[in-house]
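First the structure, then my questions, so here it is.
A protein chain is absent from this complex, but the other protein chains hold their places.
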Amino acid sequence: MDDLYKRIESSFNRQGLMKTLNASLDKVENGLVQISSKFNESLSQQHNYFHAGVMTSIADSACGYAALTRAPLDKDVLTVEFKINFMKPANTRRLIAVGKVIQAGKTLTICEGNVYDDTGEKLIAKMTATIMTIALSGK
Amino acid sequence: MDDLYKRIESSFNRQGLMKTLNASLDKVENGLVQISSKFNESLSQQHNYFHAGVMTSIADSACGYAALTRAPLDKDVLTVEFKINFMKPANTRRLIAVGKVIQAGKTLTICEGNVYDDTGEKLIAKMTATIMTIALSGK
Amino acid sequence: MDDLYKRIESSFNRQGLMKTLNASLDKVENGLVQISSKFNESLSQQHNYFHAGVMTSIADSACGYAALTRAPLDKDVLTVEFKINFMKPANTRRLIAVGKVIQAGKTLTICEGNVYDDTGEKLIAKMTATIMTIALSGK
Partner (left out) sequence: MDDLYKRIESSFNRQGLMKTLNASLDKVENGLVQISSKFNESLSQQHNYFHAGVMTSIADSACGYAALTRAPLDKDVLTVEFKINFMKPANTRRLIAVGKVIQAGKTLTICEGNVYDDTGEKLIAKMTATIMTIALSGK
């Protein structure tokens, strides 16, 4: 499990956008990854809540990394597409995105991403993502 | 047209995330808005290209604002949901997102968002978004 | 509960396509509707499994009716959009679609539709749908 966390963390730390979004890698399990983001004004939309793009970005990374936990070590992952529904205004101090593998195939993995508020109880947005397993670049 | 630009710009300037993403409001027409983002490392994914979240964020704002150009002056807009397909790696110095109204209804407006590379020719991602017209908050 | 079933059944029976798809209304609860379809050759794709369109049609109806169980009696519902992922080939004798309300709002309701095989265990397809509450036509 420790190795699993390190594998994901090593890629996470190379994503400049995650640092920009105040995001931290909270949890890495087989088929599940949690990423959260702390609010500040640089992440806002016009009403000073989290911009939908922040929810989407951390949910996308959480889904992609959940898929990566299931991929062979010589593989990387790529988001093919996703759809996200926004259900409540994101007026919370911290967003919690949980990406979970719904089905892992050889080429494609389907993940679900749920974005919660600070309490981890209120569902703010829901994503379904299609992730592709590809050769690790440079290999 | 000038007033239209000012209406959108006034909201755009309040979106902290747009500044964070190096985004500029390039074009505002009736039913069409263009937003672009200049690359730097703070916007990257693990291979040092633009993170999918950046494409998505500017495409979402471009779609929302395209819908806003068609909304009555006492109304605001809210993204209900969107779906986005990523078609090519975003290895470009500048992303250009064009949001366009496909159908404007009283309550819901459907927009299409195309994300291009620096040349404005290569289609990198394609979004379809459902936007809701709501009462301007505080009114 | 009986009244709830009758409300949904009365609309279901007017959907000519449901009869054409060998579909039956199995279950109606507050926020949840189950519809299943028995296979025959008139519902096939080129490999003689269920066509994706059959899965989609019964999942759409199940989601719409799940939303309708939550709507005031003088209202009807309309599908705004949905997205569906196909996860396994639909080589089963019967498809079971379960539509469930994820969030009910005044204007929009978000539903999830899961399509299972005959056993009710194997997840074949997964839908997320946005449903709009509208005035009952003719009223």
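Letters are used for the chains, namely A, B and C, taken in the order the chains are written, and counting of residues starts over at 1 for each.
Rule of thumb we're sticking to: a residue touches a chain if its C-beta (ideal position, glycine included) is under 8 Å from a C-beta of that chain, and two chains touch if they have at least 3 such contacts.
Predicted, not measured: the structure shown is a model, and the values here were computed from it.
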- [ ] Kindly state which of the options C:56, C:69, C:109 or C:133 is in contact with the chain not pictured.
- [x] C:56
Task: Where the unshown chain meets chain A, residue by residue - done: 80-81, 83, 107-108, 130, 132
Task: In chain C, positions touching the absent partner - done: 11-12, 14-17, 19-21, 40-48, 51-54, 56-58, 60-61, 78-86, 137
Task: chain B residues touching the omitted chain (full complex) - done: 83, 85, 87-88, 102-103, 110, 123, 126, 128, 130
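Note that in this section only the chains that are shown with their structure count from here on.
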TODO: Quick one: report the Å distance separating chain B from chain C, using the average Cα coordinate of each chain.
DONE: 33
- [ ] Would you mind listing the residues of chain C that make contact with two or more other chains?
- [x] 83, 128, 130
